[in-house]
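The other protein chains are all here in position, but one chain of the complex has been omitted.
Right, subunit A next:
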């Protein structure tokens, strides 16, 4: 009889379903219930760094925008520090680094306002290019999809990024780079998530 290892096993994932908004964004489901919904303010008023907007669509395998997606973001501050007790360094008062957004029911567009994160120290002392971690859940997605948003104006850092360089197919790396434009002088990054098919976004098993 072999020795038993007494590990527990992770609770299996299930889809967030079409009514995820009721729990995680009830105002958009059509009713106000909480004093404050979480995830609307990512950086807070005191954060250093460039104020940016990131926006896009989530597109399915037929080329159609998905209109019932919930996305969560996780990022460091401008100094590359995460607002977490195990990450060395301090963040500005009010900087949480986490955001939650939903796609518009009619157009599928989503977007959030934040500051551009700084480079974060990666494994083995290798610097990671500035990036925002993104988690995508929706009806039809059985396990939340993890990806990363990198920035088109960080070409040098992106080329040296250890995670980018794990992706063997160089063409696929482009799917992680949000494209910068400056309409009305404000920095906007476009990041469409292609769930399936042509130009499918790289998703990670983290």
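To be clear about the criterion, a residue touches a chain if its C-beta (ideal position, glycine included) is under 8 Å from a C-beta of that chain, and two chains touch if they have at least 3 such contacts; residues count from 1.
Note that in this section contacts and distances are computed from a predicted model.
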item: Among "Cytochrome d ubiquinol oxidase subunit II", "Protocatechuate 3,4-dioxygenase, beta subunit", "(2Fe-2S)-binding protein" or "Multisubunit sodium/proton antiporter, MrpF subunit", the UniProt name of the subunit that does not appear here; value: "Protocatechuate 3,4-dioxygenase, beta subunit"
item: Missing-partner contacts on subunit A, residue numbers; value: 6-24, 26, 29-31, 33-36, 38, 60-62, 64, 66, 68, 72, 74, 76, 82-88, 96-98, 105, 120-123, 128, 131, 133, 135, 137-145, 148, 163, 166-167, 172, 195-197, 200-206
